[in-house]
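Every protein chain except one is present and positioned as in the full complex.
Let's look at chain A:
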Amino acid sequence: MNRSQAKLTQGIDWPIVGLYLALVIIGIMSIFAAEYRGDDNVWQDIIHPGKNYSRQLIWLGISLVLAAVIWLTDSKFFTATANLMYAGGLLLLLLVLGIGKDVKGSHSWLVIGGFQFQPAELTKLCTNLALAKYLSSQETDFTKLRSRLIAAALALIPAGIIILQDETGLALVYFSFFLVMFREGLPGVLLVIAFSGIVLVLSALLVDRTVLFIIFTVITALVIYFSRREIKRKRSRLALILGVYAFCGLFVMFIVPFVFTKVLKDYQVRRIEVMLGKENDPKATYNTRQSMIAIGSGGFWGKGYLKGTQTRYDFVPEQSTDFIFCTIGEDFGFFGSVIFLAIFVALLFRIIFVAERQRSTFTRVYAYGVASIIFFHLAINIAMTIGLAPVIGIPLPLVSYGGSSLMTFTMLIFILLRLDADRQMVLR
């Protein structure tokens, strides 16, 4: 009896399980706080699900059952079906495009018998598995451009479909896979180039074109001046500098305006402008402002659990989903927020630690994928609530209310635990 029990949980990484449970419990408590009005009969509501926290408890139950099923599954199942799951995920996304339902302005929900489900959440898992499968395959030589393009396509195709569903926030998360690819050997210079590209697009939108052109010209002149010796030695260097200069000029003067007037639709342009703060969207600023007031009013120690006035009286919108961090910030203050973030950092670092101890590339890539997805969600979500990022509706992993999200993150983590338990095997 004792021996079979030991077998059942053998190899499980308890720190990750502990951190997972801690976050989920904090989440349910926060959702409860966000809905608590002071005179509710708590027990009745838990039995009779009409509130988000009791519904979240049900989702947790379902997630734990899923976790158990995953734990009992053979590791090879995940490597064997990775590509199949990816294809299935893509099909599901396309299906949503056709028969999906609009919820809060995004066309990304499937309704099956009264249950609402967002496949865009689940496809993160499928994509992660497929990417791990591809990068661990023996034919893949990740130093080759072709392999890198295929890997990028694997990550970006679902993102593209999700953008068509008007769920730009979730699509953004798929860029987290570039962090995984960086770990697997994507040259660091690419990260720098991607970063410069984003800066270039943003500056093209925010800065007057003539000014930008003058700035480019000055920078180019300075670069030429400082590297004049090198240019004397190597003529091609000058051509490279002038080429980059010409490209930047062309990009800013023609390509960006063309895309914005001819390719993108009007409402898309407006949404981007709102995001950049170029056009003021009063609703978006209202949400951020209310959330900053709630968090800011928490002070150092916080107002105490269930004592926050801002979250309690519905001042903060979407407070059990996207703005759940407000409840933590207001009730537990700076102290509580730092501890909360520390739990997340601990989880992320533990996952990276687990990743690095793997023998099989599949598990390592998969683990880095899990860490990157959680990190992107965490960074974007919290930055949004404290006014560092525009309002992009993505949930805080394991904490925000929402069944699709909780189930997806549970599956992501428990598949990792299963793979890690079998780290002596070489999985492909």
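Basically, contacts are C-beta pairs under 8 Å (C-beta built on N, C-alpha and C of every residue); 3 or more make two chains touch, one makes a residue touch a chain; residues count from 1.
Here, contacts and distances are computed from a predicted model.
Per the UniProt record, the absent chain's protein name among "Acyl carrier protein", "Peptide/nickel transport system permease protein", "Penicillin-binding protein 2" or "Monosaccharide ABC transporter membrane protein, CUT2 family" is "Penicillin-binding protein 2". Here one chain is not drawn; of A:Leu110, A:Ala379 or A:Ala421, the residue touching it is A:Ala379. The residue touching the chain not shown here, chosen from A:Phe182, A:Phe213 or A:Tyr305, is A:Phe182. Within the set A:Gly329, A:Pro390 or A:Gly403, the residue that contacts the chain not displayed is A:Gly329. Chain A meets the missing chain through residues 37, 102-105, 179, 182-183, 188, 266, 270, 282-283, 285-286, 289, 292-300, 309-310, 312-314, 329-330, 333-334, 337-338, 341, 344-345, 348-349, 352, 356, 368, 371, 375, 379, 382-383, 386-388.
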